[in-house]
Structure formats: structure tokens, C-alpha cells
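All remarks here apply to the structure that follows.
Every protein chain of the complex appears in place save one, which is left out.
Moving on, here comes subunit A:
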């Protein structure tokens, strides 16, 4: 039920993001979703890609610090209140969101919400219990 996400350490200076995307493109790695979190000194780039191992190897060999973490991908209908519904469930369970980002899939019918929780197991269990669909890594790549 968990999806592997790649996180990359980025110094806040021009060209770093371009460098990463260029290296991934050279290796034919497709980025399905991404987000950048930043502070004054550094940023963290988080990526969902179609080939985690290859992406990790490519970035590492180009000198980047890379970590792999598990996140969960929740599918909701792309309509008003989609995210609000999920967050309501989460709040009711007193779960804490470490971070999240979202994207809309190609058909435009559904949105995918990527979450990292402090208690991932409990989050999966309660979201499934409430009737949400949690996608696997393969499913995201197939979207």
C-alpha cells in the first residue's frame, strides 16, 4: 500500500533542480509527481518516479544526497471537497500530516494525494476503513 518516494537534498542555488531533471531525463526516468520544500538555506525535492532504484543510482552517482521514504497515495474524485474529506478523517483520528502534495491524473476525473504521516500504519488503516482508495506504486505509474 505504500509508495516509494525519492527525496533529494538541494542547496538553494540556481540550476540544481535543472541538473536533477536533466540527469533523470537522460536515463529515461519519468517523474509522476514532485514537490519542493524549502528553507532559507536548503530545500528538499520529493519525487515519485517510475523507476526508483535507477533514479536513486543516477542521482547518487551525480553526487546528490538521496533518501528513499514511504508515503501513501490516496485517490479521490477531482471535485469540490475531495481533499477536505480526507483531512476530516485524518483529523478525527488525531493523525499528524508531516507533509503532503497532490496531482490530478490524466483523465481529470481523479486527484491523487501524496501523504507522509508520523503514524503511517494507522493512517492507512483509517483511510481504508472510511472507504478511500490507496494506490500502490505500480498503480501510480500506470495512471
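Here is the rule we go by: contacts are C-beta pairs under 8 Å (C-beta built on N, C-alpha and C of every residue); 3 or more make two chains touch, one makes a residue touch a chain; residues count from 1.
To be clear about the criterion, contacts and distances are computed from a predicted model.
Not every chain of the complex appears here, and the one that does not is recorded in UniProt as "Phenylacetate-coenzyme A ligase", selected from "Phenylacetate-coenzyme A ligase", "Amino acid ABC transporter permease", "Peroxiredoxin family protein" or "Dihydroxyacetone kinase subunit L".
Which of A:37, A:77 or A:92 touches the hidden chain is settled by the complete complex: it is A:37. In the complete complex, the hidden chain is touched by one of A:49, A:66, A:86 or A:127, namely A:66. Interface residues of subunit A with the unshown chain, by the touch rule above, are 5, 7, 9-11, 16, 37, 39, 41-42, 44, 46, 60-61, 63-67, 69, 98-99, 116.
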